[in-house]
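Chains shown are a subset, placed as in the full complex.
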Amino acid sequence: MANKLPKVFLGCDKAYDDADIILFGAPFDSTTSFRPGARFASSAVRNDSFGMETYSPYIDKDIGEISVCDDGDLELPIGDTDMTLDEIKGYALGIYRDGKIPFMIGGEHLVTLGSVLAASEVYEDLRVIQFDAHADLRDNYLGVGLTHAGVMRRCFDILGEGKIYQFGIRSGEKEEFEFAKNSTILTKFDFTGLDEVVEALKDKPVYFTLDLDILDPSCFPGTGTPEAGGVRFNDLLKAIYKISKLNIVGLDVTELCPVYDMSGCSTQTACKIIRELLLSLGGKDDE
Amino acid sequence: MANKLPKVFLGCDKAYDDADIILFGAPFDSTTSFRPGARFASSAVRNDSFGMETYSPYIDKDIGEISVCDDGDLELPIGDTDMTLDEIKGYALGIYRDGKIPFMIGGEHLVTLGSVLAASEVYEDLRVIQFDAHADLRDNYLGVGLTHAGVMRRCFDILGEGKIYQFGIRSGEKEEFEFAKNSTILTKFDFTGLDEVVEALKDKPVYFTLDLDILDPSCFPGTGTPEAGGVRFNDLLKAIYKISKLNIVGLDVTELCPVYDMSGCSTQTACKIIRELLLSLGGKDDE
Amino acid sequence: MANKLPKVFLGCDKAYDDADIILFGAPFDSTTSFRPGARFASSAVRNDSFGMETYSPYIDKDIGEISVCDDGDLELPIGDTDMTLDEIKGYALGIYRDGKIPFMIGGEHLVTLGSVLAASEVYEDLRVIQFDAHADLRDNYLGVGLTHAGVMRRCFDILGEGKIYQFGIRSGEKEEFEFAKNSTILTKFDFTGLDEVVEALKDKPVYFTLDLDILDPSCFPGTGTPEAGGVRFNDLLKAIYKISKLNIVGLDVTELCPVYDMSGCSTQTACKIIRELLLSLGGKDDE
């Protein structure tokens, strides 16, 4: 019998029923205002995970020790934002209700809204932790309310005041920073105060959304709206390990845009971040 | 006084009021189903026209001899298809009503719909000639009616049977080719029959839409959905000169995607096609 | 239930037992003498087939009408040529013995040897038709006998004189062209004489190997050893339809190297060629 190469992300080949975490792709980027292409991210990380080890020397743990199902990519109606968010919400809702953790790979950041909508139906008093270069708090952009630049504003509409924790923000309109003052907990540039937030949220259900453009473009050029002055990979890694101690009920990693990742290093970096997220979140019940 | 480099396409610096042809960009690609990026086309041709002569040795004519206003790019709400088409329609309508020719640079092919909608309000018994690799006759795509893959189906809804002439078509679903049999005049692969169409339409107002992916990918790799087996540049040039003898009331050139044009040759090719279209259409009244 | 994007080539999702043709990848390129990277070809065509229609307007047939199983990629020991060829041979042999057609996507051209070895154990008086820019008749290259530059020489060792039909050859050492005179039937540059060969072989089992570098680099830059002066896509398409009338017992498409396919057009071209091969070979028994 011939051996075959796997078609899933990094050996995440558990069946849905056997898995704690359900990995899936949401290939959508229609509202990207600058450079589209994030739709190809989930396919890219799946392919390039072939070049990566399943073992983490950082936390001495292997994908083989946890239970993850890579359930493939949703088929989304490119160009229709409402239908796309409905699709994502519906699919994620099933996972939440099955008591599993949906781990979505975007796509542009707007896809987060679908999963947060679903989570807010299942979990009471939900909090969102966002790592991002952009505040994403625009009320509308050229008259459009549902865009990647306003995804956190829409989450605010759902969750209300003081429920969104934003870290690493280094870009936005003046109005967004003003809005944040009374509406979210926004930390500029880095992870200052993360320890306190982790402490404060230890009994809450938390949704974690990671816009990879929080990384400095030197570490992560392959994204639609690069912003110089970001955090470095090792800083992000440490912050992720902190987050992983919380009760993360759902999460996503967004805005890898492989089109601008000529060297492939951004895709590899995204793979490693996803691996470390999986490893630090997975198998916690068994410990 | 210092000389400055122009900010318009290839010396097309006439004022709106003095121009016969109004060139403008429609940077939109939200419904692109495969590879987005056509939003950057108008900006790219404007920049790279710097590397091209204003004179055509093909038809011995110079941009200096005609009257074109490059009116810049529309600001379109990326991600909102309806608003985008309204914007394009409204802007084009003004040009048609001023008795001028709107020459739109896409963007994805759906932008054509805005200009055809406007033209059909001004010109009776309008015909459309389409050069394209794809039939673009899908009724919907994953449940969405307004997409680049269905732009000609929507034009058909406006114009009715037998008004759309399609050339070069080499890709589509079986259903699209079936639909075309009783609805449009579709020529597969090349320009067979173009002379007869030009003869038949000589008294009609004609809108001309050129999807650049009609070109073979060897000539034009920089497009969202390349299809091997297309026409060559010189064939397209000859077809354009034929078309230019008609009463072209509006036109567009779509689907240059600079993101995939690493060598810059697709952009240069688009520049030359636009130049030849301008030169062969412009100044006809003065002859 | 959420719709998912398929993980197979262009809807080729039949089960092995239900399929007439078994598509599989052989990701190996260790003997490539100039520019490696063909190992990524099967993964690339699978991904990018998403951007292509399942219907061929050339022969009015759809993938839905035939029975193909995309069985995934073999896991091959990169760097060990002997083991790799054994793996391929073993896997292909099973397919031949099941009365199905193995359709291998390389990988470098040496992978052909594994499948031809298997075919020659099952089919008597086997012939090989090769479309290629290179003669591939070197006895050895820097002392190595098993290389992509000598794959046809090794096939000759198995099949004997006058059994290999080479078309499109435009590169090689002088010795290779000398050797061909008494050993193979070699046509330089194009498909001259293909009709006669098809006529002569109509009662024979035929293995068809297509090295995509037979195409001119303008049509197909994404290959390891590009050679200016090749055939064009439409010429290749016509030749393929001719070949498809023969009793093709096995086949392969090799030497797409996505690393050098910046625009993605070579991958799309490979996708279309594979589609047309599948459509013209598939479902013949049912006619």
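Going by the order they are written in, the chains are A, B and C; count residues from 1 in each one.
Please note the rule applied: a contact is a pair of C-beta atoms (placed from the backbone, for glycine too) under 8 Å apart; a residue touches a chain by one contact, two chains touch by 3 or more.
Quantities reported herein were computed from a predicted structural model and do not represent experimental measurements.
Visitor: Starting from the 3 chains in place, I would like the total count of identical chains in the complete complex.
Guide: 6
Heads up, the rule we're going with is that only the chains that are shown with their structure count from here on.
Visitor: Taking the touch definition from the header, please name the shape of the chain graph: line, ring, star, complete or other.
Guide: If you draw each chain as a dot and join those that touch, every dot ends up joined to every other.
Visitor: By how many degrees does chain B turn when fitted onto chain C using C-alpha atoms, rounded in steps of 5?
Guide: 120
Visitor: Nearest whole angstrom, what separates the Cα centre of chain A from the Cα centre of chain B?
Guide: 39
Visitor: Got the chain A residues that touch at least 2 other chains?
Guide: Within chain A, the residues that touch at least two other chains are 75.
Visitor: Can you list the chain A residues touching chain B in their complex?
Guide: Those in contact with chain B are residues 29-33, 35-37, 39, 75-81, 83, 141-144, 146-147, 259.
Visitor: Would you pull the chain A residues touching chain C in the complex into a rising list?
Guide: 2-5, 7, 25, 27, 43, 47, 71-75, 87, 90-91, 94
Visitor: Spell out the part of chain B that touches chain C in their complex, as residue ranges.
Guide: 33-35, 169-174, 177, 188, 216-218, 221-222, 225-229, 260-262
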